[in-house]
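Of the protein chains in this complex, one is absent; all others appear in place.
After this line comes subunit A, so read on.
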Amino acid sequence: MYKHLIGKSSEKVLNLVERGAVKKFAEAIGDPHPIYIDREFASNTKYKTNIAPPTFPITFDYGRIQDSGLPKAGLIHGEQEFEYVRPLFVGEEVYCYSKVTDYYEKQGSNGSLGFMVRKNSGEDKEGNEIFSSKSIIIITETVRKGMKHAENLRT
């Protein structure tokens, strides 16, 4: 169903590791540690600046992959991975993009399941990778029915 997307990428999008967004995110995961929030505390650490929590890149805009047409609602998040060269610094600019690295289908007990594998990347201005992440999104038949239902509600 989505095999034609393998290898497709989005354009790079400039994101800012915004101080307020990091604070709000740290609070929302119940982790308001001063390393994320307090400037004074950060000035005495290795990086001399506040950093962002490891899962913060989930908030970035990675651009749109052409013709992907994936629904926003009702997908199942199967797996997620983050890999860092170094932590993200509050206030820095990150260039983010996304690529579909694989798509496959498997027969499950409730019909066929689609597995969309994407790699998201974040680079500095010079194009050096700061982090990358991998996600596996599962598209079930029930979800496809749900998508149709949602479309009917909209029209």
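The rule is simple: a residue touches a chain if its C-beta (ideal position, glycine included) is under 8 Å from a C-beta of that chain, and two chains touch if they have at least 3 such contacts; residues count from 1.
Here, contacts and distances are computed from a predicted model.
S.K.: Can you pick, from "Extracellular solute-binding protein", "Dehydratase", "3-methyl-2-oxobutanoate dehydrogenase (2-methylpropanoyl-transferring)" or "Dihydroxyacetone kinase subunit L", the UniProt name of the chain not shown?
M.R.: "Dehydratase"
S.K.: From the listed residues A:38, A:81, A:105 or A:129, report the one that touches the chain absent from this view.
M.R.: Spelled out, the listed residue whose C-beta touches the missing chain is A:81.
S.K.: Name every residue on subunit A in touch with the hidden partner chain.
M.R.: For subunit A, the residues touching the absent chain are 21, 24-25, 27-31, 33, 35, 45-46, 51, 53-55, 58-59, 72-74, 76-84, 86-87, 142-143, 146, 149.
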